[in-house]
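Note that this complex is displayed minus one protein chain, with the remaining chains in position.
Think of it as A and B in the order they're written, each chain with its own count starting at 1.
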């Protein structure tokens, strides 16, 4: 046992192992984000006949802890573009401020048409690719939803590596595995988009939010949803509640309600 | 021009024996030749207006804007040397954006006016520079809504004070004028440029201090005042440019925007009509005002 005052109150090496000094400050080379800390999970979006619907839940997790339950992860840019952000929340806030200052600079002049969703996606992909190339990534995956230069529905993704892709339906994070296959039933091909009605798209997204709440442990039943159309601009609701949930199926599953093997 | 020949007016930053900086006074002269600018602080917003003298028929109507946006909620207009005004606006934008990156919130107009006043004043201190040849009117609606910081994603605690002070009222309309000396004051109504005397006289009649004037009425008054102030230099044609910033629940939703074309035209029509009426009634009064200048 050690009686020196310096050791009082400190975890004992013989019990807990030596202190990992790599966590202490020292003259390090400059370091960058190595992992996300407070994180948001999936973002979902579907294109329909005359717009795009996008949704994300209101949870920010700290590891497995549901840390913040009122986090708005859909960030509206202007009347025809909105960004849904998953991944690190502090990086999301940085991106939000970036978009805010971009919007201010865009409005210095009253002339021109302003930025559309495609322009915004290009901007964000350059930011993300630059940061990954500096080995200082913004730890996010984002969906940019809205209207392009011809006021046609636009939906595209960009992630922490600067990878970009576009599709009639998109989902980030867990949603890429769980929701995307379901959403593809609505529109698997660009040619099918013109047959999708707004109600159908909204319904599909809500249904997927429900599936994600059932199966993604880092998800929440409170969510934000936005619809972007030419007529209505960005219609954003940030305090929605998942409805018509049912655990009826649970008693057919071993380990949930079902206790005995038949 | 008693200063001429004394030598004290040849260098900036140098006082004359009687305590004047002539370079600053010459800068004021440059302002006095510029198109009239007016700013009105109404109860629910701010209106900015400028008399844009058409210097050539080859200029495209409606182009070459003279009112600038600095932040969502802040507008600037200036009389005097146009390039100096542009540089002033550029500085204002830098100040507003650097404030945002430091404090994650929009700059208040009081703070911005302070920064800009300091910046302009610095140009009176050195022999290697000349003072700004502009007097600028800056207007804003500082949001009365409870704003989150920029990039905030949550809404904070739903119970308890959460660091908020109950019952405090923030924000509202704000109007400042910054002169070449760096002097800046807040105003209910401000005017600068060639027709400032007539404009100020008209502004004083509005009783702006009691905050009764609505922004819609303010637009009409501003248009009329620009027309009144133009009276003396009637030979030159001009174009009226106007912008406004209303409260968050008003027509511009707290943003600085150009006054829409239809409202502008209506205000201009009313202004012209008022002028005709005035001409008949009080020809002598107008002459009297000319004497003042």
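Criterion: a contact is a pair of C-beta atoms (placed from the backbone, for glycine too) under 8 Å apart; a residue touches a chain by one contact, two chains touch by 3 or more.
As a convention for this text, contacts and distances are computed from a predicted model.
Missing chain, UniProt name from the options "24890_t:CDS:1", "Nicastrin", "Endonuclease" or "Proteasome subunit beta type-6": "Proteasome subunit beta type-6".
Across the whole complex, the hidden chain's contacts among the shown chains comprise A. Contact with the undisplayed chain is limited, among A:14, A:111, A:150 or A:231, to A:14. Within the full complex, the residue among A:98, A:176 or A:202 touching the omitted chain is A:176.
Even with one chain removed from view, chain A keeps its contact list with that chain: residues 1-2, 4, 6-7, 10-14, 16-22, 24, 26, 28, 32-35, 125, 129, 132-133, 135, 137, 157, 161-167, 170, 176-177, 180, 188-190.
The definition used in the following text is that only the chains that are shown with their structure count from here on.
Within the complex formed with chain B, the chain A residues making contact are 60, 68, 70-73, 89, 92-94, 96-97, 100-101, 103-104, 107-110. Interface of chain B with chain A (complex): residues 65, 68-69, 71-72, 93, 96-97, 100-101, 104, 150-155, 255, 257-258.
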